[in-house]
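One structure below.
Yeah, one chain of the complex is gone here, protein chain that is, but the others are all in their spots.
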Amino acid sequence: MEIGLTHYLIVSAILFALGLYGIVSRKHAVMVLMGLELILNAANINFIAFARYGGMNIDGQIAAIFVIILAAAEAAVALAILLNIYQHFKHVNVDEVKEMKE
Amino acid sequence: MTQEVILFLSITVLLVPILSFLINIFFGDRLGKLSGVVGTSILAFDFLIAATIAFNKLVTYADLHIIQTKFEWFSLGSFKVIVGYGIDNIAAIMLLVVTLISFLVHLFSTIYMDGDRRFPKFYAYLGLFTFSMLGIVIANNFLMMYVFWELVGISSYLLIGFWYEKNSASNAGKKAFITNRIGDLGFFIGIMILFMTYGSFMFEDVFAGIASGQMPFNNPTMLTLAGIGIFMGAMGKSAQFPLHVWLPDAMEGPTPVSALIHAATMVAAGVYLVAKVFVMFTADALSFIAIIGTLTAFISATIAITQVDFKKVLAYSTVSQLGFMIMSLGTGGYTNGFFHLVTHAWFKAALFLAAGSVIHAMHHAMHHMHDHHSDPQDINNMGGLRKTMPWTYRTFLFVTLALAGIPFTSGFLSKDGILAGTLAWANLTGGWHWIVPVMAFSAAGMTAFYMFRLTIVAFHGEPKTEIARHTHENKLPIVIPLVVLSILSIWFFYAPNPIDATGGWFHKMVVQPQSAVPAAYQWDFLLPENGGHDVIQAAGHGETAQAGGHGYLNKLQEESHHFHYIAMALSLLIAGSGILLAFLIYQYKYISADKLEARFKGLHTFSLNKWYFDELYNSTVIAFMMLVSKSLAWFDGTVVDGIVNLSAQVTRFAGYITGIFDNVVIDGFVNLVARVTEYSGGQLRKLQTGNIQSYIVFVLAGILLLLFFFIL
Amino acid sequence: MTDISQFTGELLKSMGLFLPETTLIITFLVAIMADLISGKKHFAGYVVMAGLLVTAFFLMRQTGIESASFAGLLVIDPFGQFIKFIVLITTLLVIMFSFISKELHHSHAKLGEYYILMTGMVIGMFLLASSANLIMIYIAIETMSISSYILAGYTKEVKRSTEASLKYVIFGAVSSGIMLYGMSILFGLTGSLSLLEINTFLMNNSVESITLLLSGIMILAGFGYKISAVPFHFWTPDVYEGSPITITALLSVASKAAGFAVILRFFKVVFSAGLGSENVAWSIIGSIDWHFVIAVLAVLTMTLGNLVALWQTNMKRMLAYSSIAHAGYMLMAVAVLDNTGVAAVLIYFFMYMIMNLGAFLVVQLVADKLDSESIDIFNGLGYRSPLIAAVFTLFLISLTGLPPTAGFIGKLYVFSSVVNAGYLWLAVIGVLNSVISLYYYVRVIRNMYLRDIESTQPKLTFSVSALALVMLLAIPTLILGLYFSPVIEWANASIAIFTGH
Partner (left out) sequence: MDLITIAFYFFAALTLGFGAVVVLSKNIMHAAFSLLFTFFGVAGLYVLLHADFLAITQIMIYIGGILVLIIFGVMLTTRITGVDVKSGKVGIFQLTGAIVLTLSIALLLLFVYTNTHWYQPESIPMESTAELIGTTLLTRYLLAFEAASILLLVAIVGAAFIARKKH
């Protein structure tokens, strides 16, 4: 079978699900961030695949560039916040950062 | 005085009490005891304005149905919301009642509330209340009525819970608030139905729309439902069965408040509302109103017989009398119902103020004797007050006669009219409707009995305790209101004939308006007599009201006139027996009260416990809550047993539901709603675990659920 | 291939329409430099205030303009202008709150970054209010989010503030990730990122409704988290509680306004069947009942907000749940998806801005004095500071939606738009919710006047500037309850959302 759009979409769907799993199941905050990166990559695969099979629509690739840029910014900010969490809690286990609840 | 001036004065009379509120809330601390003087003088001024308005309206413009103004407040899409205010005859009379009683209560409180830590705040709240109440009086549209209706609710809540240190007081405030919300929900739905149909909040537009034959949703039943919805508002405020449970508890507020709000003005607002929108009730709605009023009158009279708390007796008596008014309106007796509202306002305010006088004296005596445990409101701690508090006794006795319906009092005039009206109504409608006059007459008899029981036990005989022996008469600011209100309970103020009010000015001024409801949905006996003249127009003029048996507005009035003497004889006989019985038991002790109690132990306990409204409710609600938690447990439990459990639960659930309905536990419903709300809030709160990852799990679950919900 | 020279001409025209945003960007840069050269604590704050005022001036000059700019990435229309004004007014007020905030004062020697990031957030919100392109929406949301993640944790020596920051960044990043994924699906369905082109495509072709619904709900996750709609609200209570109060106030009004702007624009532009803005009702294309989808979210949102608010003991947390409930009320009007609904949302938002900021300001003042945010600190406030207590009562009554306050008018218009559109059941649920909300708002009022009054707590005194600021919000709350036609007219004039037709 020739490789088509659906193949890429399936890869993206699985990568998205893996990312979600990482976000909700990992204790370490950096692992959560890695999960997040997987989600963004999944979205990018979508964008580029749709661009390729949507008549070489360059908009999809442009979107992907911006996603990459924004992912970098977000990661920088999130890691800076993590350092601060580490100062206060002496760990970065997300599920143990819960002073405020209910 | 031109109409413009009257309208200007009306807005003034509304706004003046706000002045008292503002002064006392902002400068109360600095004014200290002066705030009482300030509040009282402002109210005196307000009363004078009200008197001017009422005099001009009733004398100069008596024939004019209403003096009113309206203006566009704002527009909502294609709707324009018109509001306004106006004075018709009943509003003019109501203005007098509200401002005078409010003034007297202000005066009374200068002594009664003296020394209270929050004295200025009390006057501020009184001002706020008076303002809100006057707003209801001069409203000529549903929107403004509803707004002030809610405001009255809030100020009443503040005043009931004034002594919030007492747990019972703040609970009572809450109970009053929640119970009234239920009524107001009906009120709101009623207003919305009317607004959606007729596109206006103005009374006149709505009535004109009904008269034109347009029905909400093209269904006459919806008009009945809208009427019942609006009446539900009245049921809440006027403490009608089954929403009556809050009023007796509201006695936790200071006694002058009970006199002002829970006897004379706010609780009468429901009756006033029904009178204002009287023309829109269909025959079915009126029957509903009549039944509710009758049940209220009867049930609360039976409860009043056994209460030992001075104020509780009066409270149940108030509920019962409000039932009388509502019953009268429901049976088509518009004039008599409103008449009873006015006469009752004077003498019931007097009774409460007298109660306040007694309690104040008892408090003083207790204070003097360093007694901090006795109950100053228990009538079994009183006795012999006739000698120590002569003025209180005299006025109390006189207004008791008025309440019991003895000739030469205003109460006789109004109650007699109501009773005759119920007989006429039952005769015209027939069948089981006879239950209404039967219950009404028994309630009247019980009224005479329990009022004299109260008088005799509290005032006659020897003092039952040392405290009672040490009481003495209060100062003038307490005595004067009592005297003024007693004087106003003399028949002469309303009609020259002491046994028939129909010839008096009151019945000339307050004429039953012609119903706007199309004839097909209206009692035929409420339709105009075939006298050949236009009654709607005539209703605006006083002269067509019957005087001495001519020109009845409708068949019901004619029939009432026929029943007048029968009703009078019957009610005198019944009231006389009630009084006699009270004297035999409590004064001369020919019949032992204790033995009687033992003999009718079941009934006595039933009455003493207020028909077990609270208890029945508590047991069912707790059972219900248990069921809810069990259901939840089942949810968490094994799925295999699910179906078996479910059928069992359903059976039990049905059992509980029927149990609840069987017992008519309305009080329970209030708490149930509150608890279920709180409970579900508490459960939902647990979703907020504090763990960010579980939040994301919930978000994902939410997205999936939403998707499946909308796909399926 | 895009013709560059043709584009240059259009660019110049677009720059003219971009003046408010340009001003903001210049303000942002100037504030950074100002913070470097000046040692004064609030210096950057004054710079930003001045910049915002200039922005307001340029924004005012855009009245009535309806146009697309920057090749359709951005559109200028009265609707966006209204939202931008809400954002501007809120930010200006919050900056003034910050001047008198003890919490911030004790926290740092300098507040330069604080004001700089606030400007960054305003830029994001401005862009969001007028974005008409999926990628532009994503960038705008990220710009405001990244600034707010930092601002939520601004008092970084406070443990809770840091925690708020972490929760916010994780939740926000995941939500916008999900949104982005939804956008990619929508892109695949329609082959375009521009809202207008997507609309044209959807009108002329039929697409699988499940796919459209999936992408729509995933995109809603991103918008929904900005306005704290259930079930995307979970961050709200924790972040509101942990953040500095001034930031909580900003988040609860300004970023919500931008969120509502994007939701309304998205639904109007993408799903309405190409009718001009003069038509009152929008006809929604496709087989998906978006009215019902949003109505369900509205019901969930207000019910959860109100029910859980009953249990709160921390004032900021209670106001957080209250703001969730208010988002629910506004979503009711969004669910109508017509021009009266848009007007109702705008009216409600204006009223909500004033009363909610007022409530937060009072909480800030009292919490600063008494060093606690518990509801209990309000006990007996009626005696310790009668004026502040009276004003707070006014704000709470307004939040409940009782007359004669601004909140009542807002609710009135929302409910009437809902009833007008025939969603009586929704209105009934809304009214029931208001009844529940009465309970927790009134409880605070009761505590102020009926609790702890005999204790010998000293009177509280507030600075003149604090009192003036409070009155600046209290007076409109009352006046707008009686005389509100200017707001109504303004909102009615601002319902035009640019649809390119």
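Here the chain labels run A, B and C in written order, and each chain numbers its own residues starting at 1.
Going forward, contacts are C-beta pairs under 8 Å (C-beta built on N, C-alpha and C of every residue); 3 or more make two chains touch, one makes a residue touch a chain.
Remember, it's a predicted structure, so these values are computed and weren't measured experimentally.
Enquirer: Going by the stated contact criterion, tell me the shown chains that border the hidden chain.
Expert: Taken over the complete structure, the missing chain's partners among displayed chains are A, B, C.
Enquirer: For the chain left out of this view, which of C:Ala34, C:Met125, C:Ala140 or C:Ile488 touches it?
Expert: For the chain that is not drawn, the touching residue is C:Ala140.
Enquirer: Considering the whole complex rather than only what is displayed, give the residues of subunit B touching the chain that is not shown.
Expert: Its contact residues with the unshown chain are 691, 693-694, 697, 700-701, 704, 707.
Enquirer: In the full complex, which residues of subunit C touch the absent chain?
Expert: Those residues of subunit C that touch the unshown chain are 1-2, 4, 7, 11, 14, 18, 25, 28, 32, 70-71, 73-74, 108-109, 113, 116-117, 120, 123-124, 127, 133, 135-136, 139-140, 142-143, 146-147, 149-150, 153, 156-157, 165, 185, 188-191, 201, 207-208, 210-211, 214.
Enquirer: Could you pull out which residues of subunit A are in touch with the chain that's been left out?
Expert: Considering the whole complex, subunit A reaches the absent chain at 2-3, 5-11, 13-22, 24-31, 33-35, 37-38, 41, 44-45, 48-56, 58-59, 61-62, 64-66, 68-77, 79-86, 91-93, 95.
Keep in mind that, in the parts below, only the chains that are shown with their structure count from here on.
Enquirer: With contacts defined as at the top, give the pair, A-C or A-B, that has more of them.
Expert: Between the chain pairs A-C and A-B, A-C carries more contacts.
Enquirer: Measuring centre to centre with CA averages, how many angstrom lie between subunit B and subunit C?
Expert: Centres of subunit B and subunit C (C-alpha means) sit 44 Å apart.
Enquirer: From the C-alpha centre of subunit A to that of subunit B, how far is it in Å?
Expert: 64
Enquirer: If you look at subunit A, which of its residues touch at least two other chains?
Expert: 23, 32, 94, 97-102
Enquirer: Could you list the positions in subunit C whose residues touch two or more of the other chains?
Expert: Touching at least two other chains: 166-167, 170, 174, 178, 237-238, 311.
Enquirer: Which of the residues in subunit C end up touching subunit A in this complex?
Expert: 134-135, 138-139, 142, 146, 149-150, 153, 156, 159-160, 162-167, 169-170, 173-174, 177-178, 180-181, 183-185, 187-188, 191-193, 237-238, 241-242, 311, 317
Enquirer: For subunit B, which residues are in contact with subunit A within the complex?
Expert: Of all residues in subunit B, those touching subunit A are 685-686, 688-694, 696-697, 700.
Enquirer: Which bits of subunit C are touching subunit B when the two form their complex?
Expert: On the subunit C side, the touching residues are 166-167, 170-171, 174-175, 178, 210, 213-214, 217-218, 221, 230-232, 234-235, 237-238, 288-289, 292-293, 296-297, 304, 306-311, 340, 386, 390, 402-404, 412-413, 416-417, 419-420, 431, 435-436, 446, 449-451, 453-454, 484-485, 488.
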